[in-house]
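Removed from the display is one protein chain of the complex; every other protein chain stays in position.
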Amino acid sequence: MSMLEQTRETMRRDRVFDWMMPSADFSQRLDTSHGPILYVEDVTVSFDGFRALDELTLYVDDGELRCIIGPNGAGKTTMMDVITGRTRPEQGRVWFGQRIDLLRLDETEIASGGIGRKFQKPTVFQNHSVLENLELAMAADKRVWPTLLARLSGEQRGRIEEALETIGLTAEAYQAAGQLSHGQKQWLEIGMLLMQNPRLLLVDEPVAGMTHQEMDRTAELLTGLAGKHSVVVVEHDMEFVRSIARQVTVLHQGSVLAEGTMDQVQNDPKVVEVYLGE
Amino acid sequence: MISPKAVKVFHVVAALLLCALVAAPAGAEDFSDLLQELDTRNFRTKMDVAEQIADSGHPRAAAVLSALKDGNLYVHQSDGRIVIQQDRQGPVVDATSGKPIAEAGSLEKIRVNILMRRQMGPAIARLRLASPDPEERLAAAKAMYGELAPDDVAMIRARLEKEDNDRVRDALRVAASLALLDSGEEAQQLEAVEVLGESLQNEARNALRQAAGEEDNPAAVQEAAATALETVESRVAFYDRLEQVFFGLSLGSVLLLAAIGLAITFGVMGVINMAHGEFLMLGAYTTFVVQQLMPNHIGLSLFVALPAAFLVAGAFGVALERGVIRFLYGRPLETLLATFGVSLFLQQLVRTVFSPLNRSVTTPEWMSGSIVINPVLSLTMNRLVIIAFALLVFIGLLLIMNRTTLGLKVRAVAQNRSMARAVGVRGEWVDAMTFGLGAGIAGLGGVALSQITNVGPNLGQAYIVDSFLVVVFGGVGNLFGTLTAALSLGVLNKFLEPTTGAVLAKVLVLVFIILFIQKRPQGLFPQRGRAASEG
Partner (left out) sequence: MTTETVNSVAASERPVMRGGLSGILYGDTGGKIFLGVLLAVGILVPALNLLTEPGSALHVPTYTVTLLGKYLCFALLAMSVDLVWGFCGILSLGHGAFFALGGYAMGMYLMRQIGTRGVYGDPVLPDFMVFLNWESLPWYWYGFDIFWFAMLMVLLAPGMLGFVFGWLAFRSRVTGVYLSIISQAMTYALMLAFFRNEMGFGGNNGLTDFKDILGYDLQADGTRLALFMASVIALGVAYVLCRFIVGSKLGRVVTAVRDAEPRVRSIGYRVDRYKVWVWTVSAMLAGVAGALYVPQVGIINPSEFSPLNSIEVVVWVAVGGRGTLFGAAGGGVLVNYAQTVFTGVWPEGWTFALGALFVVVTVFLPRGIVGLIRRRKDKKEAGS
């Protein structure tokens, strides 16, 4: 983005982020404004001298479905940790839109502020039913006392049912989440993400351990989400990435190695070297 | 105050004494005969004999005279021998040889009158001043504090020429200066103040305090005394501080001994063992049993107790790991409860087998006594030994962890269990051995603890919370952290104690650690890296 454009974007006064409103409506998330929703600039994180992220710079556009690939240790998970406030970088800037400095917020604020994350290992609440899992994730007043007295409104029920349908678990609504199959758990996770009503979804290895059928269903789910949400998918499975990706970023040793469409990236000699050289 | 007459007698005796020092010591026969002459009712004769005894220069002279003075010298009724009995129930020893005698029989006291007693006090002091034993000379010098007249100073100085022990020299100088301070002459007083200002002894400080406040003294003396007092008191304060550090280090090394086994089982294996304190207790009881088995070799018994305690506690540890803990890996809270049950069980076991009462473990001679650095700072032997022992154990453990295959395997299993198994480490075996090692080290700690606290069923309980806090405070999995944490907590505790009292100091330290852990849950030396940032 050019300097001028960036300045102009910064100076806009008409823009109010809808996540700042207490309870944004499920259907109102389409944002027509252009430009990145996520800015990651010059971010460095190191553990005991090992640089997990090395001046990483990355932009994700609003409504985009971005796939991030890279060999083990490339810094994919650490990047997500930084964005969601779990890890503090030593240097760099992370902005959500143009106005929100994510480095100043903590994990909970970021989570309730519009960035949802699905972890690598599916962690649903095993002892809660599918419906309860979705209820817990739902965007609502999450302070203690209101939660104690909370009752599901008809409208909230509607949203949960809608999500159940999207992830195809309507029949299992009252089943304990621990009894779901691996694939179903992953979808439930995505469903929980949706209930949070996030502007940006970070999805870590959604198809690990899935059957082909489940993978197709997941691909459908994720592509369906893009547009309404910005989605960042970290994945190892190349075939899956190819099936959903429009834009691919390759990370290597903590920084961006290549960026482009799947075909461009696959033919990039640097990428070939990294993948084949190992 | 001493009457002039007594002083005069004293001078005579002192003069005689100086002669006696050059005269050849009398033989045992003569001395024994001389003593026999004490068996008379005539006090004048007795006084003469006493003088002769003083002159004899015999090594037992001082002992006999002080026994005479204190009314401990008797005539044995069966054979008329002169004997000494220090207290009513005490052993009876032959006055000449100092050897105990077996024959029973009634004793008749050799009486002395007040004049004799006065006369003998300084005489005995002089005799003892010439004793070959420096402790004896020191006691003699101290006995003269406040008892000397300014005229005696010359003699003390003469004695100083020959004296080569620093502590005795100090005591002699103080004795002389105390006398000079009373002389009323400004120059001498000033000189005395100067000498006293260099001594750390209590009496010196008291005299200075008195001299500073005494209105009869010249202003210069008062002022000099006040200044000297100030300097000497700041030095005393310094040594007090040093002593606190020493006490703190000693408490810290006790904590270290208690916590270091835990640093292995908790820090490396991640097992919460609430029965850890009981392993300490087992070690202490092993010491007790070993001493019961070899009552005539107390000094040696500790060296037998050390490996024994290691084995006993280690065996219990392995049994605990195999019997209970291995079913509970990955469930830390359950482990905590189960091992707590085991700790209750072990306590009751000891109560039933031994007794609910405390058992006393004898401290061997080589560990008793203390090293006197100066009059205000002395380091007790047993504490010194424990500090050294704790450090030895620590170094030993470091070597085991870093240099042996067991250590290597332990670290491998701790870092990645399945990976370790893949390269052929038998995880189960390593778990049992590691746990045994941790428990065995607690046993060693128990041996040390038995030397400074009561050995009872609750011995371990008192240390368990402290030990956990030390490990957590130092940073789990970090042996050096444990060392630092134990020593610094010990010192902190001892520094708080004078101002707050022992209990409150402990409470404050606990509160401090609680707050600290809440501020830095990873402890003083957190493990860094990816693993640490998860969760």
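By letter and in written order, the chains are A and B; residue numbering begins at 1 in each of them.
Note that in this section a contact is a pair of C-beta atoms (placed from the backbone, for glycine too) under 8 Å apart; a residue touches a chain by one contact, two chains touch by 3 or more.
Since we're looking at a predicted model, the values are computed, not measured.
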>> One chain is left out of this view; which of B:S97, B:Q292 or B:Q348 touches it in the full complex?
In response: B:Q348
>> For the chain left out of this view, which of A:Q98, A:S129 or A:Q253 touches it?
In response: A:S129
>> For a quick check of understanding: of A:Q175, A:T223 or A:Q266, which residue touches the chain that isn't displayed?
In response: A:Q175
> Which residue numbers on chain B touch the omitted chain?
Replying inline: 272, 324, 327-328, 332-338, 340-349, 351-352, 465, 468-469, 472, 501, 503-504, 506-507, 510-511, 513-515, 517-521, 535
>> Applying the definition given at the start, please give the residues of chain A touching the unseen chain.
In response: 84, 107-108, 111-112, 116-117, 119, 123-129, 131-132, 135-137, 139, 142-144, 147-152, 174-176, 179, 192, 196
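Operating definition for what follows: only the chains that are shown with their structure count from here on.
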> Distance from the CA centroid of chain A to that of chain B, rounded to the nearest Å?
Replying inline: 67
